[in-house]
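Dropping a structure here in structure tokens format, bear with me for questions.
Left out: one protein chain. Kept in place: all the others.
Read from first to last, the chains carry the letters A, B and C; within each, the first residue is number 1.
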Amino acid sequence: ADFKIQKIEVEGNKRISFETIRSYLPVDIGDELTPSKVQEGIEKLYKTGFFRDVAFFEQGDGVLVIRVLERPSIADITIEGNELIKTEDMNMALDSLGVKKGRIFNDTQMDRIILDLRRRYQNQGYYAAEVDIEVTELPRNRVGLLIKVEEGKPASIGRITLVGNQTYEDDRLKSAMLLSESAMIGDSDKYAKPKLQSDIETLRSYYMDRGFAEFKVISSQVSLSLDKTQVFLTINMKEGPQYTISTIKFTGETIITQDELRGLLRIREGEYFSRSKIVATVNAIRDRLSEEGYAFAEIEPITNLDKDNRLVSLDFRIEPKSRVYVRRIRIEGNTRTKDYVIRRELRQFESAPYSLKAVRRSNTRLNRLGYFKTAKIDTDRISKDQVDLVVKVEEQSTGSFNAGVGYSQVDGVSFTLGVTERNVIGSGYRANINGTYSASTKSADVGVTNPYFTVDGVSLGGGLYYREIDAAELDVSSYTTNNYGIRFNLGYPTSEWSSLNYGLKFDDQTLQCVDDFLYCKNYTAEYGKHFNSVRYTMGWSHDTKNAFYFPTDGQSTSVSGELVIPTNSDVSFYKLFFNETFYQPLSDIFTLRLKGDLAYGDGYNGSKGIPFYENFYAGGIGTVRGYEPNSLGPRYDEATDGSDDPTGGRIRIISNAEVIFPMPFIEDSGNLRLSLFADAGNVFTDWNEVKLPEFRSSVGLGVSWITPVGPLSFSFAKALNYTDTDKTQVFQFNLGVAM
Amino acid sequence: CSLVEKDESEWTVKDFYEHAKDAYNSEQWESAIEYYEKLKAYYPYGKYAEQSYLELAYSYYRYDEPESAQRELEEFIRLYPKHSALPYAYYLRALSADSINKSWFDSWLTDPASRDMDSTQEAYNAYLELLSRFPTSKYSAKARERLIVLRNRMARHEYQVAEYYFKRKAYLASANRAKFIVETYPRSMVNIYALQLMRDAYQKLGMTQNAEDAQAVIDLNLARIEAQEKEDEN
Amino acid sequence: CSFFTPYKATITQGTVINQDALDTLQPGLVMAQVKDILGPPLGQDPYNPFHWEYVFYTTDPTFHPDAVRHMYVNFDREGFLTDWKILQREPHPGD
Partner (left out) sequence: CSSPKVVRVPAPLIEMSSPYQAHKDWQLQVDGFKYSDSEGLYFAKGEDTIYFGVPSGNITKALTQPQGRWTDQVVWQKKLNEPVVSGPTLYDDLLIIGTSKAHVMALSQKDGHIVWQTPVSSEVLSRAIVVEGQAYVRTVDGKLYSVNATSGKINWVVEHQLPNLSLRGIAPVTYDEGTLYVGWESGKVEALDAATGERRWQVQVIIPKGRTDLERMVDIQAALIMKGGRLFVLGYQGKLVALNPENGNLYWAKDISGFRDFLIDQQALYIVDEDDIVYAIDYVNGTQLWKQDRFKYRQLADPVFYGTNQILLADDLGYIHWIDKIDGTAVARVEVGSEYGTSDRIVRVNVAGKRIYVQDNDGFNTAYTIQPSDWYEFNHPEDPLGIIEQKDTP
């Protein structure tokens, strides 16, 4: 009779637990132990790879004893002699073969590892590479693996022979190829199979883009020199005739007009046949149809060759397929920002026709919010005519925060707190709370804005501010203004790219002069010290930048004005601001940035110019780098005015040109940019003073780093046409003004 | 534990486990994690390794690294398919997924329903798997409770989006979102509001028949709710 | 729109059905065929699967001005198209 199991025991397992072994058994307590079950159990336990030997024993009164001999586990793996393939890549390769610290060692894997590693080397052209593994026994049934690699030299390229290229010389073709017969630097003379594949593709597109519609690489041969150190490549090609485009037509359901289709053509009749231009045309048509909602349109370029007179007629066959609709839009990754704060930026709606233009526009708007490190929109096809959109965002810190306690002999203990947050707990609100308290300065500024006061993006905000400064703290000039007041701002979009904004500020200001600053004294004598006013501002801006931090394309123009209507004095003046910033991608890493900035102020109904404390200043980061902050422009006359500080001016003109590029050599340089810049600008009291030599300029290197605490910028600048009275400053840094 | 500090590589599995357990009990999750990871590296199989998977996962959970906790638990489930502590493993995995979307503002200022639904869905599936595998485990009650909370959160999310589209006058989008709630989360708290929103959207769209059919269902629901309340009173 | 009026982003809803789609409608079509002609039934009555309402409206006057604004189709129990009615052909004023 068969053996009925009452109890199961395991012997010899030091490392594998009873629990694990039991989980692989085909039998359990109470089952019949038939020979086939025993066989199955042994097989299963062997298949786990844990054991060198497995045996089943029946002991008296129903006890099934399983005796196992465990295989050793791998204690450590060391690799010697590998340069080409780094140790972590080696470990990853070993992982994929199941060879890792702690795993069970089984010697049959060793040959597989040697073979795999050798093939990895051969793939890189290291034909002479050798791999060997030494296994050393360690206590407690463990083993150590020493993988010895002898890389040898990679097979360098002996010769590349191109057969069949009549029209283009060997050298011209070889210069376009990755592989080359001799390379001073880099490894282009080292053979690797992937490089050959891509070179063949390069040759094909080189010819197919110059009219050779029937170009074919017939075959390619790779052979080794007898001592295996050199590789010889032969690429046999057949050029075929050079074709020019005879006619171009569009067939099938074109959806858009023939003229508009012709407008999308990247290739014209009479030009040489060019595969890349045809592909570019197909993409252009596909995008255009996608904008009409036909997201899965198929455009097939049919070429029929007239071999005798080397003409090819092009027929773009258009199959729009069904119009596509968006069913649902899912948002992922917003661990902080609320769903509607993202959804309200989208220009594509659910239960609506799909529009590529709307999706792309939505993507740009999300990137311009500045809430996300990355934002992209994927399309998830559900049926023939419906898609879901998946908005994937990666949050980043949207605030800058600084708090500190300082001490200086002059000022005693000072406390500062500064929090500006552009996405308060994910609600989309902008808020800032700043305060400093020290012996000489007490200031506070609290503000909040809701960019979406209305559903369509009318923004409303306001804030309170208070500032009281004891004299001579700022190094601008020896006077201070204490103000407090309240401000409101309202803005609304006037188009997809432009918006209008209005501001109203009720300001109470007192002017305090340092006693020996005569100019200030005379001013207060004439106009008094106390100025209350209503400041009304209005501005229009047009912005097509493609990102919040470090845009690489688009431009932004803003024109704004401030009208100051005095309530307790007749100091009435206005200020006008004009700013134009232009971004142009030079390549996929270099971006050109040009900026022009004009500020101008003057009095009205009777008063002349603007009060001296409202003057504009220039110098330092944000205006003209390389000069001490606010140090440019005319200065007071020590004798008559009692100070030689810069006066500032009621006209300020700044321009700067910059080439921006990511920090080289580090992978994730998402939040870091370098730039070579040239700044020029100055402040003037009157238009007639504005002459080119008067402009101060500098060139230098800028660094902009978006830290979790806010944008930080450094600059190393060399001032150019400075005079001896100018105060230059090579190194400057600033927290808060992004590039 | 052992007085003189032997060099770690000399430690037996017991030494590692004791160090880890001390740190675990005194809630120093960082050093607990360190010792458990070392124990698993040096003694990858056997009794202690089994136990340390679970305690390591719990330490990661309390150390607010839910993804690491999930990884350890999934490894444990794979290695010990019939282990007695599996229900706990599935439950802890669900808890970790549930904690990804947590934020301490939630109780008074913000609503998790307005944030990333991915992790909520993951937690929901984890609790579901626990219930389907171990319907009678001691965690099942708590799991059922969380399922209801999560289901309501997901419904609430749908409702918020439906409301948003209604405000933006995208009535068809709003109607279909509401319809999604009614079909997918019929027993959620927002179900009645979803019905009403759907009816309003259909009215705005001029789809009178859809609106009337929706109204009929609303009346039905309201009647049932009243009956329910009468019953609760007596 | 003039320089000062606030801009409202385009809102579009529903399916685009033009005249030649209408012309191909005929009774007896199966649901799948109607779906091919008119587009996905975004306005299907949740409580009566045989009654589909189709709407289309947009705030951009240049986007498919000729599309049908509101129509419905009905099917019998076996899912064959019985009747349809166009309730609104031109855009609502101020749509």
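Here is the rule we use: a residue touches a chain if its C-beta (ideal position, glycine included) is under 8 Å from a C-beta of that chain, and two chains touch if they have at least 3 such contacts.
Since this is a predicted model, take the numbers as computed values, not measurements.
Asker: Sort by label and list the shown chains the missing chain touches.
Answerer: A
Asker: Touching the absent chain in the whole complex: find that residue among A:29, A:69, A:97 or A:163.
Answerer: Candidates A:29, A:69, A:97 or A:163; residue touching the omitted chain: A:163.
Asker: Check the options A:3, A:105 or A:127 and report the residue that touches the missing chain.
Answerer: Result: among the candidates, A:127 touches the missing chain.
Asker: Which of A:29, A:69, A:176 or A:218 sits in contact with the chain that's absent?
Answerer: Of the listed residues, the one touching the omitted chain is A:218.
Asker: Over the whole complex, note the residues of chain A touching the chain we left out.
Answerer: 110-111, 114-115, 118-119, 122, 127, 130-133, 148, 150, 158, 161, 163-164, 218-219, 221-228, 230, 232, 234, 236
Everything that follows uses one rule, which is that only the chains that are shown with their structure count from here on.
Asker: Please work out the Cα centroid separation of chain A and chain B, and write it as a whole number of Å.
Answerer: About 32 Å, centre to centre.
Asker: Distance-wise, how many Å sit between the C-alpha centres of chain B and chain C, to the nearest whole number?
Answerer: About 40 Å separates the centre of chain B from that of chain C.
Asker: At least two other chains touched by the same residue of chain A: list those residues.
Answerer: Residues 327, 349, 351-352 of chain A touch two or more partner chains.
Asker: I need the residues of chain C touching at least two other chains; which ones are they?
Answerer: Only 11, 13-14, 42 qualify.
Asker: Using the touch definition up top, name the residues of chain A that touch chain B in the complex.
Answerer: Residues of chain A touching chain B: 14-17, 19-20, 22-23, 50, 73, 101-103, 327-328, 330-340, 343-344, 349-352, 425-426, 455.
Asker: Given the complex with chain B, which residues does chain C contribute to the contact?
Answerer: That would be residues 11, 13-14, 42-43, 45-48, 51, 53, 55, 70, 72, 87-88 of chain C.
Asker: If you look only at chain B, which of its residues touch chain A in the complex?
Answerer: 40-47, 49-50, 79-84, 100-101, 103, 105, 109-110, 114-119, 157, 160-161, 164-165, 167-168, 170, 172-173, 175-177, 180
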